[in-house]
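The other protein chains are all here in position, but one chain of the complex has been omitted.
The first chain written gets the first letter, and so on, giving A and B; residue counts start at 1 in each chain.
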Amino acid sequence: MDPIRERPVLDVSGLPTVMFGKANTTWLANLLYMMIEGTMFALVVASYFYLRTRSSSWPPGNLPPTLGWGITSGAIFLISLVPARYAQRVAPSGDRSKIRWGLLALAGVAVIAMVVRGFELANLNCRWNENAYASTVWALLGLHTGHLITEFIETVVILCVSFTDKMEGTRLADVAINSDYWYFVVVTAILSDFVIYGTTRFL
Amino acid sequence: MIGFSRVPLLAAGVFASYPGDHSILHPAGPQASNIEWLYWVIFWIVFVVYVVVVLGFMRAGARTYTSADEMLPIMKDEAGDRRASWAVGSAITITVLTLFAVLVMSEITGKKVEGETSKNPVTIQVIGHQWWWEVIYPDPQADQTVTTANEIHVPVGKRVVILTNSADVIHSFWAPSINGKRDLLPGYSSAFWLQIDQPGVYHGQCAEFCGLQHAHMGFSIVAEREDAFSQWKAQQLKPAQDPTELVTVHGRDVFLSHACVMCHTIRGTDAGSRLGPDLTHIASRQMIAAETLPNTPGALAGWIVDPQRIKPGNRMSPNPLQPDDLQALITYLQTLK
Partner (left out) sequence: MAISEPVVVPQSGAADRLARTWAQPRGFWGWFQNVHHTAIGVRFMVTSFIFFLLGGVLAAMMRWQLVRPEHNAIGPDLYNQLFTVHGSTMIFLFAVPMMFQGFGVYVVPHMCGTRNIAFPRLNAFSYYIYVVGALLLWVGLFLKTGADAGWFAYVPLSGPEFTPGKRSDFWAQMITFTEVSALGVAICITTTILRYRAPGMTLNRMPILLWEKLVTSIMVIFAMPSVMVVSSMLLMDRTINTQFFNPSVGGDVLLYQHLFWFFGHPEVYIIFLPATAIVSTVVAVFARRHIFGYVPIVTSVVATGFLGFSVWVHHMFATGLPQMSASFFTAASLMIVIPTAVQFYCWMATIWHGRLQLKLPMLWIFGFFFVFLIGGLSGVMLASVPLDWQVHDTFFVVAHFHYVLIGGALFPMFGGMYFWIPKITGRMMNDRLGKIHFWLFFVGFNLTFFTMHFLGLHGMPRRVYTYTPEMRWGALNLLATIGVVFMTAGILVFIANFFQSKATGRFAGPNPWGAGSLEWATPSPPPHYNFLELPTVNGREALWEAEPNQPIVGGVREDIPEVLVTNTLDSEPEYRDELPGPSIWPFLTAIAVSIAFIWSIFSPWGIAYGAIPVVITLIGWLWPRGHSPSPRVPEPALEARWIR
């Protein structure tokens, strides 16, 4: 039997059990996830530019995507930053009513964004199976649309939780982290729009 | 007809030079020679590195080895570590310098190999197909353009440029005694230079996996004297000899009335399809089916009747001909020199 020895103890019982901001491990996981998805976007964009070097005209034989829908889409995403930031700001306070309003507004703007995205896709002026340019444009927007839809669903789920008494503790931090992911959706939207609408017109 | 006496010599050349010449260590031209030089230099460098490092590990192990089995206490050797820092630092420096030397020699060799160009080369287009090589000697005048398959002729000592392309998947053109390889990519055409300094027949093989019969996609490069080359080329330009005897006329009719005409060209007849190799001068080639079989009546017959048995999965369908039709066809094809 080993001798029983006294040992100094580092007592951590006083530490909190919920953290906001970058100390939260879910925040880190979200960051790593954004790195993964960001790399995917970067590679699709890189493929777009690479294929462009292999083509003498761009878009090759197609009309560029209709600019109006791109601008509308970009504007909606920029507007969405407001409810996203609001929800993030009020989350630590634990005020369920404010959190609900913030998430509801965010979800609402996300719905509008998805509707606009539908029109955007219909007005790309090319079908994905026509040529490599069209395939890449559809791939880029398609990838983003996937993110848009999953983020919308996630927002709705958290919104539902906010109607229960489980919206407390770590769940409040999750509300804030959800907004971080929404920012990623907005940034990738703007960049994708620039690639799709801008490079066919300005570069 | 003088050129045809070269055929037995060439055939002898096939068997004399074929085995053993298919090696990067048996160069027959400047490109492969330069690469072989580089190979040996780098080989000896890495050999010495290997021996030194292995001896180092063996020495390290031997000098501190203990057969004690029990758990020994953890030790420190600060003086030894200080000496080791110098040794490791020196080793890293030598490593960096060695790698730099390898880099420089690679660059030099690369420039030499790529630099063997010319303003007046023999130009050959090689287009990869599943599973054969289309070989074209282009000329601004269409009737001066040679089209053949699988067997490439070049004049000894002259710069040759190969313009690559592919009709389907990625292939790779590789004759190790001549030069490194170049991939044949659909949608790309690149210029690939070679030069052969010794007459002979050099074997090549596809070196990028291209499907079911990648293993049987060989080619050969016949390097011959300038005059022999010109004669060969002139002969290749001629359309197919018109058959005169009963059996060869019958053979041509067999060709034109069966599936052959769907894929093969024999210039001088109505057969003009480019799906398969050009057969206008098939009898002038040493091998058939992309260096898979010798060009003999028996092999040719077996190939025509059941190509799937020899190269399963290839694009030529079986042709179950009547024996006398087959015999006539073979006889006719053998007149296409």
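For the reader, a short list of remarks on this structure follows.
As a convention for this text, a contact is a pair of C-beta atoms (placed from the backbone, for glycine too) under 8 Å apart; a residue touches a chain by one contact, two chains touch by 3 or more.
On a predicted model such as this, the values are computed, not experimentally measured, just so you know.
By the touch rule given at the top, the unshown chain touches A, B in the complete complex. Touch with the chain that is not drawn comes from one residue among A:141, A:161 or A:195, which is A:161. Across B:99, B:234 or B:259, the residue that sits in touch with the chain not pictured is B:99. By the touch rule set out above, subunit B reaches the unshown chain at residues 18-20, 22-25, 32, 34-35, 38-39, 42-43, 46, 49-50, 53-54, 56-57, 59-61, 63-66, 68-69, 71-77, 80-81, 83-84, 87-88, 91-92, 95-96, 99-100, 102-103, 105-107, 109-111, 113-114, 130, 164, 168-170, 172, 174, 176, 179-183, 185-188, 190, 192, 203, 205-215, 292, 312-313. The chain not shown here touches subunit A at positions 2-20, 23, 25, 28-29, 32-33, 35-37, 39-40, 43-44, 47, 50-51, 54-55, 60, 92-94, 128-136, 138-139, 153, 157, 161, 166, 168-172.
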